[in-house]
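Mind looking over this structure? Questions follow.
Here is subunit A:
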Amino acid sequence: CGVLSWFTSTPPKAPPPLAKGEHKVSFSTLWQARLYGDWELEPYQVTRIAVGHGQIVLADGSGHLMNLSEGGRQRWMRRLDGHSPRGPSVADGIVYVGTDAGKVYAFTEADGHKKWEVQLSSEVLTPVTVTAGHLLVQTVDGRLWSLDPGDGKVQWTFSMNQPTLTLRGLATPLVRDGVVYEGFADGNLVAVSLASGAELWRAPVAIAHGDNELARMVDVAASPVDWHNEIIAGAYQGNLAAYGARSGTQDWSRPMSIYQTPVIFNKHLFVADAQGRISAIDPASGTVLWRNDSLNGHYITGLGACDGELLAVDSGGYLYAIDPQGGHRIGQEQVSSSGIQSTPVCLPDQQILLMSGAGTLYRVKLEKR
Partner candidate 1 sequence: CNIYRVNVQQGNVVTTKELAELHPGMDQLQVRTILGSPLLQDPWHPDQWVYVYSLKPAYGTLEVRKIYVLFDKDGKLLGVQGDVKAAAATATTAS
Partner candidate 2 sequence: FAPFTVKNIEIRGLEHIAPGTVYNYLPIHIGEEIDDQKAQEAIKGLYATGFFKDVSIARSGDTMLVIVQERPIISSIKLEGVKAFSKDEINSTLKGLGLVDRRIFNRAMLDQVVQGLQEQYNGMGYYAAKIDTHVETLPRNRVAIRIDVKEGEQATIKQLNIVGNKAFSESKLRGLFSLGAPTALSFYTKNDRYSREKLMDGLEKLRSFYMDRGYLDFDVESSQVQVTPDRRYVFITVNIHEGPVYHIQSVQLTGNLIVPKAELEKLVEVKAGDLFSRSKITDTNSAIADKLGDLGYAFANVTPVPKVDEKTREVAMDFQVDPGRQVYIRHIEITGNDKSRDYVVRRQFRQLEGALYDGALVRRSKERLQQTGFYDKIDTKTIPVPGHPDQLDLDVSVSERPTGSFSIGVGYSNAQGILFNGSISQNNFMGTGNALSFSANVGGLGTSYNLSFTDPYFTPDGISLGFNLYRNDTNLANLAVAPYREIEYGGTATLGIPVLEYVYDYMSLGYSSTTIDLTSASPLIYTNYVNTFGPTNNAIIIGNDLVYDSRNSPIFPTKGVYGSLSLKASVPPASLRWYKAELRGDYYHPFTSWLSGKIGARYGFINGYGGKNVPFFNNFYLGGPTTLPGYQTYALGPQVAGYPVGGTREALVDADLYFPLPGLADNKNFRMSLFVASGWVYGVDPNANNGAGSYSNGYFPSLGQMRTTAGIGFLWISPLGPLRLSIAAPLNKQPGDLTQPLQFTVGNNF
Partner candidate 3 sequence: CAGGPKPEKQSENHDSARVMFDPAKQAMDRGDYSTAIKLFEDLEARYPYGPYAEQAELDTAYSYYQRGESDAAVAAAERFIKLHPANPYVDYAWYLKGIAYYQAIQGAEWDPDPAEKAFATFDILVKRWPNTAYAADARQRMAKIIDILGQRNLDICKFYYVRHAYVAAADRCTTVITRYQLSPAREEALYYLARSYARMNLKGLAQNTAAILAYNYPRSKYLGELGVSGPAKGP
């Protein structure tokens, strides 16, 4: 009866209205598709919608993996052991998905035929990062796994020990030039060789401080992003910092509490902190260009970019458009009353794919005024 707990929780706040004359972007919902099975997703974990050529692949809250056509019609559906909070990844015709029963699957994208499945030691709480010859996931017990895409066999694992209390949600591994960059629950950003899994360097994005377990949480739950051979990572109740991709030496660091993955586009880094304040940062120097506090206290569940505008979604189900230069909101629309669960996916011709907490897929059109 997950729904029961929704009603008992306080309803998310409605955002303040737009400033006069700022309403430059409006959204209209093209279609919505109610997905299979009852829903009970977690609005604290960003679910990925994988978009193949002409197909949409996603996972719902009750353990179903679905392939929908562009128009939202279901093409095939498979039942998984456990459900997949972080959603599937698609690469050259194969769908990879990990579940909270510790299983990783591979299905062919066209007809949903299961190529292989493998059992890992604990819940797979990241989408599968696909690279040539390696699949990378992190499990809740702090282990980074590299699997062979062909048959799912384990190539190597790298593990960090876990504090007793951690944040719900793990960083999706980032792979650049043969190195895997991954954030862990103990506040470290670690660089590991893609081939062997050997540790290259590790950097403490934040040091645990405070007198109780809660205050000492410093999970690097946001996925690292890269910018001109610099890796930028953020820690909960910690810092946003940039490190040399090769050396791991810290270039800049700024105190900030982050758990959502930042977005980089047209040479700016956009990040939403734990209090819901969205800022634009110059990735080279770390200086803050602007900060929008109007959504303070909102639960930002995802950032994205589409048609030159910055997009943000929150647990109240609102989709916001923010002017990347000025930082003020130029459009907002409540797409669903049960919160947006996925990062906005930008499709060609100004269309955006969103998935709601109650398990409905929306296709929204962005229009400039």
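In this text, a contact is a pair of C-beta atoms (placed from the backbone, for glycine too) under 8 Å apart; a residue touches a chain by one contact, two chains touch by 3 or more; residues count from 1.
The candidates came about this way: all candidates are chains of the complex that A comes from, given by their letters.
It should be emphasised that the depicted structure is a prediction, and the values quoted were computed from it without experimental measurement.
Here subunit A is displayed by itself, and among the listed chains 1, 2 or 3 from the same complex, it touches 2.
Per the touch definition, subunit A reaches candidate 2 in the complex via residues 1, 4-5, 9, 42, 44, 82, 100-102, 121-123, 140-141, 162, 164-169, 211-214, 217, 236, 259, 274, 299.
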